[in-house]
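Sharing a structure with you now.
A single protein chain has been omitted from the complex, and every remaining protein chain is retained in its original position.
Going by the order they are written in, the chains are A and B; count residues from 1 in each one.
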Amino acid sequence: MSTRQLSNRKVSFTEIYSKFGIVLVMIAFIIIFSLMSPVFLSKINILNVLTQASVVTIIGCGITLLIITGNTDLSAGSMVALSGCVALGTFKNLTQNNMWADIPAGIVAVIVSVLVCLAMYGSAGLIITKLHTPAFIVTLGISTAARGLALMYTKGRVIKNIGNIVKIGQGRFLGEVPYPILFMILFVIVTWFLLGRTRFGRYIYAVGGNSEAAKAAGINTDNVVLKCYIFHAICVGVAGVLFMARLNSAQPSEGVGLEFDAITGTIIGGASLAGGLGSASGTVVGCMVIAMIANILTLKGVLSYYQQIITGIIIVMAVVIDVLTKGAKRN
Amino acid sequence: MSDKNNALLSFRGISKAFPGVQALNDVSFDIQSGCVHAIVGENGAGKSTLLKIINGLYKADSGEVFYMGKPFRSTDPAHALREGISMIYQELNIIPEMTVLDNMYLGREKITKQGLVDSKAMRIEAEKYLESLGLSFNLNAKMKNLSVAEAQMLEIVKAISIDAKIILMDEPTSSLTENEVSFLFNKIKELKENGITVVYISHKMDEVFEISDYITVLRDGEHIGTQRTCDTNVANIIEMMVGRKMDEVYPERTGEIGDVIMRVEGFQRQGVYSDISFELRRGEILGISGLIGAGRTEIARSIVGLDPKDAGEIYLNGKKISIKTVDDAISHGIVLVPEDRRRQGLNLIGSVKDNISLVALKHVYKKAVLNRKGIDELSKNMAEELQIKAPSLNTLLEKLSGGNQQKTVLGKWLAVNPLILFLDEPTRGIDVGTKYEIYKLMREICEHGNAIVLIDSDMEELIGMSDRILVIREGRIAGELNYEQINANAIMRLAAVGGKNEHKTA
Partner (left out) sequence: MKKLLTILLSIALVLSLTLVTAEKAELKRVAFIVKGYNDTYCLMIGDIFEKYAKEKYSDLYEVTMFDGEINNDTINNIIDTCVANKFDVIVLTQNDPDTPVANVKAAVEAGVKVIITVGSINDDGESIYIDSDPIQQASLLTTYAIEQGIVKEGTNVAILRGIDGTFHADGRHDGFIKDLEAVGANVVDDQTANWSTSEALPIVEAWLISHPEIEVIFSANDDMALGAIQARNAADRKDIKVFSVDANELGCQALIDGDLYATVAQDTLGYAHGAADTAAKLLRGEEADNIKLDSKLILLEDVDEILKVVHGYTDEEIKKLYE
């Protein structure tokens, strides 16, 4: 198929980077950090980091789809608070007032959490597609509304003594692997399959790459975007339950900023804010990198102010490298 | 070749490689001052690459460029501009939300004493300048609302309004009507009289021979020859371009024309077109001619469900069908290959495979889970059949030449085995060799009993390929010409209102 082959192809750094990109960065970090702290690679620390990254990564799965289509979500943090509080409140109500058993109540709680998210994100999706309003603005509005709804639902207080659902956030499978990690793996695999192995996934990239061309090819671009928001709603709904369960009580003021961590992780992982690029594997790696950075800074006892500065610098560096090599790809 | 001391621009041993492709290989020739110098070659021959090296968008891997006798290396287009090198690009880079006025002065805005942009002064100067050229543009119109032709005219106006010593034009006439092309050629002649040099890339042999003083032929990144235009002819040049003799430009129809496959009745859309009814027969290529803005593309878009219509019916093989969405149309086997491949045809950050398989995902492989092996094979076969030149199926589309991109768009639609293809300006910006391939493909498609509706502003091509021509004027069918009646005059008489054509902008 190709016409002229180059005789001496030198394999440049940019070529290697553009193929494996952020994974190399992650490996480099792992090596450097393990030399900086002897406990970095201890089993307990690894499990900690993976657990701490779980909620953000699950949210990141949904956000990856949104970003590929050229949309976004600025409300994940507030929605986690809302759906998590509603889920835990529901569980408490069912088990303590209505004497339900734990497992059915738990399932209902998760369903309720996802339903809350579906309602909000479904509306957002409709406004974004049918009324052509930027996702930035719409989800910003949802964020404020959700925070208010969360406070309304809990009457401004924290709901305590929830019951056994908190085990979903704090317990371990077979006593070894924390449940949040299992959920994270599940969502990552589903997202990877969706994006890479289904027609819907191809449509997502097509809409993000050139939505006009996608329309001309017969794709219902509005439907595609809407379905992405629905998938995202499921991610956030489950993330909400896990997050609140880990906090042991329903806290309406918590979860601030989760959306930015998820977006940053996705971008570091190779997605483009302009749309058309992104992957599940990239997002996982990106979210891990963020969690690893926070972890090593805490292990080294770095003052929290410096932590923020250092994290910011490392993130900018990772993204700049990514942009430079993407630019090389394009030329 | 003359001594480089007389030449304005000289190339010595220019080479440039991209991953997987040697775009230019040891190219050396001269461009004389005050001449119109055409550069021709097939897709991927390296013409655009050479221009972009002059302009500073690319850096040559080796070799030197001499400008006015001295070694020259441009760091970026702004630098080239300052040195007196102005360029009109093939793929229009426009900022959709920007107004015509702002676009005209992009990079050289007038500044008031307070340091603000002086829109008033710019507007006055622009209006005067456009008037002197005999053009009218709505300076407040947004670039996204201009047609492709208007945008291209604007680029030309921009380039010649700057005080340049040398103007590089990459396929400047691909969207223009005959009148606009004449206008451009007059300007080029004026520029020549003023001692300005023009470097002109084009696929249109007639234009090249009309306007140029010298012709340089590139093939596969190598310099094949540079000749005075008066010393050579079309056949000679094409042979140098392609490396073999070309017998005919437009292949003859091989199959039979059968019975009516589609009938369009009473199509109407207020303010756009009305009373559109026609038939399409198996095996035929129906040409649709008309001035730019007459409504041809709009009619096609409504038929395939991309745009709404007020009224109208479609009959396929005698049965009435309803097309509400593009998906409906594709299911019935009616597809449209759009006019502007960059905006509507391609996902530039997708790969060749992604683009070729996009429509087939639903209409060939109906499952929700991807049949990856099938898709790979389909893409490979289609790419081979169309002879798409790319390092691999996973190459990103933006790295392909215009011609290969257009083939990819075609491949996307051919992959679903359509009955009827609407082609809107299918060979815009494509070289002679590739054009011929597409013509042959069109004939093959018709041979199998399918039909093509060809919307084309290239008069020669339209005449060469159509079995029958409909002429649209101001949204209505002005007339129909059957095979024996087809000639340029007849078409123009039906198409034009009989007077100047103005640029209508939004």
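The rule is simple: contacts are C-beta pairs under 8 Å (C-beta built on N, C-alpha and C of every residue); 3 or more make two chains touch, one makes a residue touch a chain.
If you're wondering where the values come from, they're calculated on a predicted model, not measured in any experiment.
J.: Based on the whole assembly, the unshown chain contacts which displayed chains?
T.: Listed by label, the shown chains it touches are A.
J.: One chain isn't shown here. Among A:31, A:273 or A:317, which residue touches it?
T.: A:31
J.: Give the residue, chosen from A:39, A:186 or A:317, that touches the chain omitted from the document.
T.: Considering the complete complex, A:39 is the one touching the chain left out.
J.: Out of A:126, A:145, A:177 or A:299, point to the residue that touches the absent chain in the complete complex.
T.: Touching the chain that is not displayed is residue A:299.
J.: Can you list, in ascending order, the subunit A residues touching the missing chain?
T.: Within subunit A, the residues that touch the unshown chain are 20, 23, 26-27, 30-31, 34-35, 37-39, 41-42, 44-45, 48, 51-52, 156-158, 160-161, 166, 170, 192, 196, 243, 246-249, 251, 253-256, 279, 281-282, 284-285, 294-295, 298-299, 301, 303-304.
Methods note: only the chains that are shown with their structure count from here on.
J.: Starting from the mean Cα coordinates of subunit A and subunit B, work out the distance between those two points in Å.
T.: 43
J.: Residue numbers of subunit B touching subunit A in their complex, please.
T.: 17-22, 44, 58, 220-221, 306, 325-327, 329-330, 336, 338, 343-350, 354, 357-359, 361-362, 365, 367-370, 372, 380, 383-384, 388-393, 396, 398-399, 412
J.: Spell out the part of subunit A that touches subunit B in their complex, as residue ranges.
T.: 1-6, 9, 15, 197-203, 205-206, 209-210, 212-220, 276-277, 329-331
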